[in-house]
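Notes follow once the structure below has been shown.
Left out: one protein chain. Kept in place: all the others.
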Amino acid sequence: MSRRWGIRLLWLLVPVSAAVLAVGISSIVLLSIDASPVDAFRSMVRYGTQGNSFASMINRAVPLFVAGLAVAIGFKMNLFNIGVEGQYRIATLLAAAAGAAITLPAPLHIAFIMLVGMAVGAAWASIAAVLKVKRGVHEVVSTIMLNSIATGLGAYLLANYLRKPAVGSELLIATPPIAPSGRLGPITQIGGEDLRSFLLIAIALGVGVFVLIWRTRFGYDLRASGINPDAARVSGVDPNAMVIRTMLISGAIAGLIGMSDLFGFFHAYTLDFPTGLGFDGIAVALVGLNHPVGIALAALVFGWVDRAAQILDLEGIPKEVIVITKGVIILSVVIAYEIVRRLVQSAEVKAAAEATRRLEEEKEAVPA
Amino acid sequence: MSWGGLDTAGITAPPAQARRLDTRRILLLLGCVVVLLSVVRIVTDTAGLTSSGTYGAALRLAVPILLAALGGIYAERTGVANIGLEGMMILGTWFGAWGGWQFGAWWGVVLGITGGATGALIHAIATVSFGVNQIVSGVAINILAAGVARFLSVVAFTGQGGGATQSPQVTSELPRFTMPFLAGGDLFGWRSPDVLGWLERRRWFLVSDVSAMFRGFTLELSILTVMTLTLVPLTYLFLWRTRLGLRMRSAGENPWAAESLGVRVYTMKYVGVLISGGLAGMAGAFLVLEAAGIYREGQTGGRGFIGLAAMIFGNWRPTGAAAAAGLFGYADALNLRSPEAVHALVLFVAISLLALGGYYAYRRRVVGASIALALGALAAVWFGVTETVPREFIFITPYVATLLVLAVASQRLRMPTYDGVTFRKGEQIS
Partner (left out) sequence: MGRSGLAERVPAVELKGITKTFPGVVANDDINLAVYPGQIHAIVGENGAGKSTLMKILYGMLRPDHGTIRVDGQPVHFRSPKDAIAAGIGMVHQHFMLATNFTVLENVILGAEPAHAGALDMGAARARVRELSESHGVPLDPDRLTEDLSVGERQRVEIVKVLYRGARILILDEPTAVLVPQEVVELFGQLRELRAQGVTIIFISHKLDEVLEIADSITVIRGGHTVATVDPEDVTARQLAELMVGSELPTPETRESTVTDEVLLSVQGLGVRVGERWAVRDATFQIHRGEIVGIAGVEGNGQRELIEAIMGLRLPDAGTVTLAGTDITTWSTRQRRENGLGYIPEDRQGRGLLLPSPLWENTMLGHQTLYPFARGPWIYKKGARAQTDHLIGEYGVMTPGPDTSALALSGGNQQKLIVGREMTAWPKVLIAAQPTRGIDVGAQAAVWELIREARAAGLALMLISADLEELIGLSDTLYVILRGRLVAELDPATVTPEELGSYMTGAREAGAA
C-alpha cells in the first residue's frame, strides 16, 4: 500500500519541474535584459504577500477558476472547447443587458442574471457542437471562429441595441447599470481590499463539477469517452449525445466567467470589461490537469503572479516577463505530465506484477 | 475527422458517394462564379466588387493565409496537427518587424521565418519527442508566443518609437513589381500604357471584370507574393515527387509501415513541423513588411486558424489550399475596401444559395435543398431590406465564411490517415 503512495508522490514532479523551469527560464530572460532575477522575485514576493494583495489575488483567481472548469469539462473528453472566450463575452453582455432590463428581489435577480449567462453560453457553444456532430467540423477551428464572431456580434448588439442612453457628452458605451438587487456586495475585506462574493458561488460550482465528473453516471461516461472512445461506444455511450451535452455544460459554465466581475465591480457590461479570460482559462485548465483542485491551485497561482507582477514596473522591470513565465509553466506542465504519466504507469505495472506474483506464490504454498 | 477524441462520423450515416471534384468541374464552377459576380456588380452598381483594387487586395490578403495553409499541409502530411500556426505567425510578425526595423526588410523576412520555426521547434519537441497531445501543445504555443511578443515589444520598442503593443514604423520595404503593358508598369524607364486598366474603366459586362482581375494580380505585385505563389507548385513537387517528400507523407499515412521500412519517422515529423513554422513565420513577416509596415499586437487576427481552415477545405493539397486562401482573401478584401461591396456580396450569396438549393432539389436531397433555399431566401430578403451591412458584421465576414466552408465541405474530405495520432516508436498498434 505504501508502494502506491510512493507512486502517487511521483505526480509531484509535475508542479515541481514546472516551477523550476518557469523560474529558471524567467531568470534567464531577466538576465538577458540586465535585470536581476533575485530582485524581481523578492519584490514580487514582498508585494504579493502584502495585506491587500490577498483579496486581489483571489478576485483575479475566481474568474480564472470558472474558466478553467468550463474548459476542463471538455478536455476531459478530448473535446477542445477553445470557444470559452467568445462564449463568456457574449453571455456576459446579454446577461448584463437582461439584468438591467428588469428588477427582481435580490436572490432572484442574481439567479436570473446567472441563468441568462448560462443559457447564452450554452447556446453559443451548441453551434460548434451541432457543427461537429452533424457536419464533422472539428471543434477547435469552429470555436475559434465563433470567438471572433461573438466579438463582432457582441459589439454590434452593444452599439445598436443594448447600450444605455448617452448622458450628455458621455462617450462610454455600456449596458445600463444593474439595479442594486442584482449586485453582490463583498463578503469581507482583507487588508482593506474587497473580497468579492462570487467566490462562494465559484466554490460551489467547483464542487458541483467535481461531483458531476467523478460521482455521476454522466461523468463516468464522459471520462470513459476521453480515455477510450471505442470502448465507451461499445459500453453504450452515444458519442453524438455526449458531444452535445458536454459542450452545453461547458458553454453554460463559461457563461458564468464574467459574473464575479459583473456582480462585484462593474454592474454593467462596458468596453473595459476584462477580456482574455477564456484563453487564460485554457492555461489554467492545462496547468491544473483538468481537476477542480488543480485548477483552483493554478488559478490562485496565476492570480497571485498577476498581482505580484504589478510591482515590477515600478522597479523598471517589464511586467510582461510574467506572460513568458506563464507560458513556460503551461508548456512544462503538459510535457512533465506526459513523462510522469508514463513513469507512473510503468511503476504501477511493475508493482502490480510483483504483488500478483506474491499472491500466486502464496496460493501455491497453501495445499489445494 | 478526429484529431483525437470521439469520432462522431462513425455513427452518422455515411454521406452519399462523394464525387471527386475534377478539373473540368472546377473550371466550370469558377466560370459561373466570375459571370455571376459580374452580373451582381452591374445590378448593384458596386465597382468595388470586382475592381482591380479589390483583387489586388485579395491577393495580398490571401498570401498570409496561403502561407499558413501550406505550413499546415507540411505539418499535417507528416501526421502532426499544428494548431500553433497562429502563435508562430505572431512570432513571425514580431521578428519581421524588429528585423525590418533594425536591419532592413529582407532581414525581417529571414528573422520572421526563424522566429516561426523556433516556435515550431518547441511544438515538435513536445509532440514528437514527448508525446504531448498535439492540440494541447498547439494551444500552449499560441499562449506562449503572444506572451513572448508582448514582452519583447516592451524590451525592444518602448522608448524607440513604439511600445508594448506596437513597434516603430518599419520603413524598409520589399521590392514590388508592376507588369508592363498589362498594368502600366515601367519598361526600361518608359511608362507603358495600362491596357487592362483601360478595359476595366469601360465597365463592360464580364470583359471589364476579368481585366480587372488580371490587373489586380499584376499591379504592385510584391516579391514575397510571387515567392508564395511559386511555393504552391513547389510544395506539390516536393511532397509528391521527391524521395524526402514521399517519406514525409508516409509518416502521416502509416508511420508504423514507414518505420518498418527504415524511414526515420521522428525526423520526418520534425522536418514537417519546422517547415510549417517557417512558413507561418514568413506569413507574419509578410503581414508586417508588406501590408502594414508596422507590428501591432493582434495583427494576425486569427489568420493562422483561417489558414488551417483553408488547408482543410483544400483537402490538404497545395492547389486546393491556394483556392481556399484566395476565397478567404477576397472576403477579407471586400471587408477592408468596400462596405457597399459587402452588401452586394450578400446578393451574390443569396443567388448562389438559391442555385445550390435548386441543384439539391434536382438531386432529390430534400434536407440540403430546404436549408439552402431557406438561407438563400433569407439572404435575399436581408439584401433587399438593408442598405449596408453593419460595420461589425463586415468584421466577422472571414470567420463566418470559414465556418460555412467547413460546414459544407468537411465530410467530403480526406485527411492524412494518421494525422493527429501520437506516434511512439516501437509501440505497435494492431
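Letters A and B name the chains as they come in the text, with residue numbers starting at 1 for each one.
Rule of thumb we're sticking to: a residue touches a chain if its C-beta (ideal position, glycine included) is under 8 Å from a C-beta of that chain, and two chains touch if they have at least 3 such contacts.
As the structure is a prediction and not an experimental result, all values here were calculated from the model.
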(message) Looking at the full complex, which residue from B:Arg25, B:Arg391 or B:Arg414 touches the chain that isn't shown here?
(response) B:Arg414
(message) Tell me which of A:Thr49, A:Asn160, A:Gln189 or A:Thr356 is the one touching the absent chain.
(response) A:Thr356
(message) Just to verify: which one of B:Leu29, B:Leu234 or B:Leu261 makes contact with the chain not shown?
(response) B:Leu261
(request) Quick one: say which of B:Val210, B:Leu246 or B:Ala407 touches the chain that got left out. (result) B:Leu246
(message) Among A:Ala96, A:Ala224 or A:Leu262, which one touches the chain that has been omitted from the display?
(response) A:Ala224
(request) Using the touch rule from the top, list residues of chain B that touch the missing partner. (result) 13-14, 241-244, 246-247, 249-250, 253-254, 256-258, 260-263, 414, 416-417, 430
(message) Which parts of chain A face the unshown chain closely enough to count as touching?
(response) 4, 215-221, 223-224, 227-228, 230-231, 233-238, 345, 348-349, 351-353, 355-356, 359-360
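Everything below uses one rule, namely that only the chains that are shown with their structure count from here on.
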(message) On a C-alpha centroid basis, what's the spacing between chain A and chain B, in Å?
(response) 31
(request) Report the residues of chain A in contact with chain B in the complex, numbered from low to high. (result) 29, 33, 75, 77-80, 82, 131-138, 140-142, 144-146, 148-149, 151-153, 155-156, 159-160, 225-226, 229, 232-233, 238-240, 242-243, 279, 282-283, 286, 318, 320-321, 323-324, 326-328, 330-331, 334-335, 337-339
(request) Flag every residue of chain B that touches chain A in the complex, lowest number first. (result) 1-12, 83, 122, 126, 130-133, 135-137, 139-141, 143-148, 150-151, 153-155, 158, 164, 301-302, 305, 308-309, 312, 390-393, 395-396, 399-400, 402-403, 406-408, 410-411
